[in-house]
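Only one protein chain is missing from this complex, and each of the others stays in its spot.
After this line comes chain A, so read on.
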């Protein structure tokens, strides 16, 4: 199992660490991770198909400002490893992926927000010493340390967990399995709630429900929803822009007399304007 454990940990390191080293290029998403894990364990097709199912489950799991609802890399790698190497059936492997992802997210957030705090004083120190080289070295070392420690989790999970997982999967009763599968269906809700938290306002809330109905009832694919959304946004933005131009012009008109003449004259002029408006 040492070889498999090492390979699985390497996949986590490449995909998770690589994603953040190369501009969040999405190689941490299950679609890609499944493919790579499949390639490494010699069954790419299974890996890709597992990746597709997991991508849908972890759709809402994006790292936004350090708040993470589920960590997809460890979950995908372990699920794919269990499925290909241990021959755990796909459904069970997918169900296990969800609790693994949530647990991994706890650990990842703890590492990044708490453990890595150890380096915060060094940031100040090197800045004070005017030492860009040290900052660069520290920057890359922190990257390595964080993702190296993180991939150890996968190493030991495969090494020590392989047998228990097999026994566990065999002994899980059907209704618990159904419950685990249901967690996969509900998990995206938390991710979307995190996204909504940034965008929501009373005026814009109806658009959320519009998007919902477009898919729930009209069953439009996401490209169609995106195009409709863009059209809608363009139309409303043009209108907003027009309104804004009018507003700005009005402000300018109001400003001008105050600049050129005294306050009294400006007052009477705006009164005049108001009278015109109501007549």
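Assume contacts are C-beta pairs under 8 Å (C-beta built on N, C-alpha and C of every residue); 3 or more make two chains touch, one makes a residue touch a chain; residues count from 1.
By our rule, contacts and distances are computed from a predicted model.
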Would you kindly match the missing chain to its UniProt protein name, picking from "Acyl carrier protein", "Ring-1,2-phenylacetyl-CoA epoxidase subunit PaaA", "2-iminoacetate synthase ThiH" or "PTS system transporter"? "PTS system transporter"
Return the single residue from A:40, A:153 or A:187 that touches the missing chain. A:187
Taking the entire complex into account, which one of A:7, A:40 or A:62 touches the absent chain? A:62
Tell me which of A:49, A:86 or A:162 is the one touching the absent chain. A:49
Footprint left on chain A by the chain that the document does not show: 20-27, 29, 31-32, 34-35, 44-45, 48-49, 51-53, 55-56, 59-60, 62, 64-67, 69-70, 98-99, 102, 105-106, 112-120, 123-124, 126-130, 132, 135-136, 138-140, 142-143, 146, 175-183, 185-190, 192-201, 204-205, 207-217, 220-223, 225-226, 228-230, 232-233, 236-237, 240-241, 244, 247-248
